[in-house]
Structures are given as C-alpha cells and as structure tokens.
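One structure is given below, represented as structure tokens, and several questions about it will come after.
As you look at this complex, bear in mind that one protein chain is not there, while each of the others sits in place.
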Amino acid sequence: MDDFLQLILEPMKEVFSKFKEFAPNILATMTILLVGILFARIMKAVLLRFLRAIKFDSWSDRMGLTVVMRKGDLWAKPSVAVGSIVFWLLLIISLLTGLSALKIHAIDNLVAQFFLYLPRAFSAVLILVFGYIIAGFIGRAVLITAVNSGYHYAKLLAEAVRLLLTVLILAMALEQLQVAPGIVVAAFSIIFGGIVLALAVSFGVGGIDAARRMIEKEEERKEVKKDIEHM
Amino acid sequence: MGDFYQTGVITTLHNLGKPSLERLETELRHYSSARPVALVLPALYSEFEGPAMPKIIEELSKVKYLQQIVLVLGKASDKEFKKARELMSPVPYEVKIIHNEGKRIHEIYDTVRRNGLDPGQDGKGRSAWLAYGYVIAEGKADVIALHDCDIVTYSRELLARLCYPVVNPNLDFVFCKGFYSRVTDRMHGRVTRLLVTPLVRSIQILQGEHRFLKFLDSFRYPLAGEFCMITDMARVNRIPWDWGLEVGSLAEVYRNYSPRRVCQVDIAATYEHKHQALSADDPEKGLMKMTVDICKSIFRTLASEGAAFSDGFFKSLAVTYLRNAEDTIMKYEADAAINGLIFDRHEEAKAVEAFTRAIGVAAKAFMDDPMGTPLIPNWSRVTSAIPGILDMLKKAVDEDNR
Partner (left out) sequence: MGSITLRKEVQEQLERIKTADILVGIPSYNSARTIGHVVRAVHAGIVKYFPDKKAVLVNSDGGSIDGTIEVVNGTAIEDFQSILLHHRIEPFFKITTPYIGIPGKGSAFRAIFEIAAALNVKACAVVDSDLRSITPEWVELLVKPVIENGFDYVAPLYHRHKYDGTITNSIVYPLTRALYGKRVRQPIGGDFGFSGSLAKFYLTKDVWNTDIARYGIDIWMTTEAIANNFKVAQSFLGAKIHDPKDPGADLSAMLAQVAGSAFRLMETYRDVWKQVKGSETVPTFGFQYMVGLEHVKVDVNRMLTLFREGVKGLREIWLKILGAGDFGEVEALGTRPDPEFRFPLQLWTRIVYDYALAYHKRKLPLEHLLKSLTPLYLGKTASFVMEVEDRGQEEAEEEIEKLCREFEQGKEHLINNWT
C-alpha cells in the first residue's frame, strides 16, 4: 500500500518541485507585464496632455498629416492616435521583456528574431511607399509625353510601364522581407522578362510598318517644313 | 401674381402667361450638362416623418437635370440616418446624406474649431455651410440650389424656376432668390410682412437712403429659404449660423457681387410650410429669437457699411417702426378684405408688439457687442487655415454613405 502511494506521490512531487522552480519566473513575467501595462497607460496619458498643450492636433491638420489619416478612414484625433501607437508599442516591449523573464530558450530565440526582423519590415514598407509614388510619377510622365507625341496607345504604354515598375517594387519589398527569396527572384525574372519580351515582339511585329514609315518621315523631315509659328 | 413690375435694384422674374414646365426642364437638362447643379437640402429627421417629405422625394425622383442631392441630416441617430438613406433611395441619381451627428462629421467640426475657426451652433446655417463644403470638395457642381424640406405644396416647378436663372449661361445671374405668396385661408409670413419691410423702411426714413437697404427692400420675400447660386459664391460668402441666416446671406451677396447679377423669381402660386409659434415672452424661443437675430443682422450689416447707431436712434426707430407697422396692418386688412381672407387684427397687433420688443432686445445686444458676428468663416478662409479640410470632409461623407 505504501509503495502504491509512493508511486502516485512521486510524480506529483516532481511536478510540484518543477513548478516551484518555475514559479518565480512566471511571477516575474506577470509582474513585468502588469508594471508594463501601467507604465504604458501613464505614458499615454502624459503624452496626450503634452500633445494637447503644444496644439499637436492643430499642427497635424495644417501639415496634412490628419488628411492622410482620414483618407485611411481613421477618425481619431491625431494626438489620440499617436498616444495609442505609443501605448501599444510600450505594451509589446513589456510583453517581450516579460517573456524573456520566463527564461525559456525557445521563446528567447523567437524574441531575438522578432527584433532582428523589424528593420527589414521597416525598409520593406519604405520601399513600397516610395516605389508606389515613383511608379506613379514615371507612369504619368510617360503618359503625357506619349500623348503629346501623338502616340495612339499612350495610355496602354503608360500602364505597362507602371505595371513593370510595380512588379519591380513588389519584388524588391518581398526580397527585403526574405519571403521565399529564391522563388520571388525566379518569379520576378520570369514576369519581368516575359513582359519585356512581349513588348519587344509586339513592337517588332506590329512595328515593321510603323518603323518603315518613321524612317521615311525622317527623310522628309530633313527638308524644313513650313508650319505656323507658335512662338 | 399677375403683374410684371420690376421692384428695386434687382431683377424680378414673374410668372407670366402659362410657362410650360416641360420646356423649362428640357432647357435645364441641356444647360446643366455644361453647368451641373447640386441641390442642398438641410433637413431634420423629424421632417422625414412629416407630411411634406414624401411628396418632395417623389417629385425629386422625376427631376432629370440634377447632378446630385446633398442632404444634411440634423438631429438623427445612426439608426435614423440609415432609415433616411432608405427613404431617399427612390431618387435615381446621386444622393449623399451628411450625418451631422455622426462621429466623422463631429471630428470635422472639431478639426475646424481647434484651428481657431468657429463653425457656430447647430442650425440651418451651419448645415448649409457644411453642404457647400462638400459640393466644393467634390468639384462637380457649378451651381448650388437650396430649399427646405417642410414645403407641403412642393412641386418640380418650384425647383425648375429656382434653378433656371442661374443655370442658363446667357442670363449671367450669380444668385437667385425665390418669392411667393404665403396665402391659404389667411395671410402668413408675419415676420416678412410686419417686421422686415416696415423696419427696413423705417431705418431709411431715419437715416436716409442706404444702398444695402434699397437692395434688401427690393426682395419681395427676403426671408424665403429657397435660393440658387453659383458654387464660387459658396466659397466666398460667410453664412450666419443664427436665425439671421436669410438676411445675413443677402448681405453677403450684396457685399461680394453686383446687384445687376442678382434676381428673384416667382416660384409658386401658393406655398405652405410649418409655422413657427410666436412665443411673445421668451427671447430665446421660436419666432422671438428669429426676429431678434434678423434685427441684429440688419444692424450689423449696416454698421459694417458705415452707418452710425446711437441710443437716440434706436429710440426713434422703435417709434417710427411702430407707426409704420400699424399703417402696414391697415393695408393688409384691406387686402384681406377684398380677397375674402381671414384677418385677425388683434393677432397682427400682438405680433407687432412682440416685434417692437424684439427690436429693443436686438438694439441692446448690438450696442453691447457691435463686433460680435455670428458668421461662419467662408470656405476660402477655412481651406487656407487647414489645407486638407475639404478632402477630409469628402472622405467623411463618402464613408458615411457607403
């Protein structure tokens, strides 16, 4: 009977002792978390008061930052939005810190990786944002020049250029994020190369006549054509 | 209305012969393709449950020359806003309802306020102002028409006649005000008949002719809530947010444009809408507040044009007005008699007494604070202070209407 009891109690004792070992860690984590939440709350409140005092909302309205928020259907006051961002940031940091207090190796690894990944994510976002703007700018420049030259398929050309640039930008961003890099590079090469090839072929085939006419026109142009003087 | 007399310094467009609505609407359809028209409707949710709104919606569904309707819904919860959208769905062209009590629009008002500009208190003036902002933000309409939503005798003809002078590019009008006779079994429109006209004439007796008063006196129904204007005016005019809305708006039109380009048009043979209860004692309620605000607006406009006021002037004004108003009552009594209309001399006299008191209240308020103007800053001013405000407003309304 005694042995049987021993059999039951032994594993329980083990669990209990393991738990005793582990308990302070958990306690530490919970404490850090709680302190973190409190701290984040206080910081948010302080920040809000500060922003209100320096009339941050009004500045944001005049600088056009509020408009950007509204365009994304975010209707909170700019100061409140900033406060929330700061709050969540602090919360995440305290969460991560708390997790590391657990001293579980696997989790430590994850946390470290997360922090390493942040810069990449950030640069990927930057690439997307600037890439979008640049693609739009170049696309529009191509459109206007083509229209002014009388090119009938101006819009198509401009869209093709913008598409090409967008594909390029996306590939660059994905590469930054290191999402299946090998596949992304391969896919990009295929798409990009394909588009360029298609353009070249269509230009060549469809353009034979046009090219001939262009060359003939150039010869014509050599003699000075009298047209109206715009200036 | 049977005559073709031209009053005062603006152009009067009468209802002559038997004008055909179809011809009018055909021309409007043709002109509006080059000068698109937006209709602004300041409305309270309670009006959707009233007798006038269903008829108005039905008539508007048949109109083919409007680019869009912008309805500003006041005093409505989110549920009521949804209900209003459903009720407006029979209209086949674009309808946008501005949810005045919604959180997005609240944030817009807040944005304006925190940048040092005051959009004023809730009311028809502020609602109209907001709607103008949206129309400007959309950039689609060249002409804005506005009327109330409590017109029981509404018909398409009213809207067509209201829009025509401004939409027709050959006529070169920038502003058009409606007028009508508010007669059922008796004469209504006490504030116009017994306050505005005698008051304006009394001031002219005391101070001599004044260009603004001549302008104001040219209007047969200066308090009409129906008018039509070019969108550029919505950018430039400052709107009063109190009851001095109509008179104050006319003052702004006078200030910014030449009377040659202003007209009034006979828009209805009969016209009926909700009546304001005359609370003779409480200056904050109903008709009394309206009267006080109108008087304040007139005094302020005149002062800004250089007229000088003193206590002595206001004392004389009270006396002159009373005399003038009593004469006017007699005139209307005769008019009612020959046309078989009910006319209660006692009621009319009571109204005049109340108005006299209102003039006194307004005079005191004016002398205490001559600079206080309940004018909402115009959109040019607001956009130069907050460059993105119109984009924000457009986004708010579009999202609310999604």
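Order of writing sets the labels: A and B. Residues in every chain begin at 1.
Going forward, contacts are C-beta pairs under 8 Å (C-beta built on N, C-alpha and C of every residue); 3 or more make two chains touch, one makes a residue touch a chain.
Since the model is a prediction, treat every value here as computed from it, not as a measurement.
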item: Partners of the unshown chain among those that are drawn; value: A, B
item: Of A:P11, A:G72 or A:G150, the one touching the omitted chain in the full complex; value: A:G150
item: Full-complex contact with the absent chain, from A:K18, A:K103 or A:R140; value: A:R140
item: Residue, one of B:S33, B:T184, B:T270 or B:N339, that touches the chain absent here; value: B:S33
item: Given B:L117, B:L171 or B:V236, the one touching the chain that is not displayed; value: B:V236
item: Interface with the undisplayed chain - residues on chain B; value: 33-36, 139-142, 169, 232, 235-236, 380, 383-384
item: Residues in chain A touching the chain absent from view; value: 137, 140-141, 143-148, 150-152, 154-155, 158, 221, 224-231
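We adopt the following convention: only the chains that are shown with their structure count from here on.
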item: Approximate Å spacing (C-alpha centroids) for the pair chain A, chain B; value: 51
item: Of chain A, residues touching chain B in the complex; value: 55, 57-58, 61-62, 64, 66-67, 70-71, 73, 75, 77
item: Interface residues, chain B side, partner chain A - complex; value: 103-104, 107, 110-111, 114-116, 385-389, 391-392, 395-396, 399
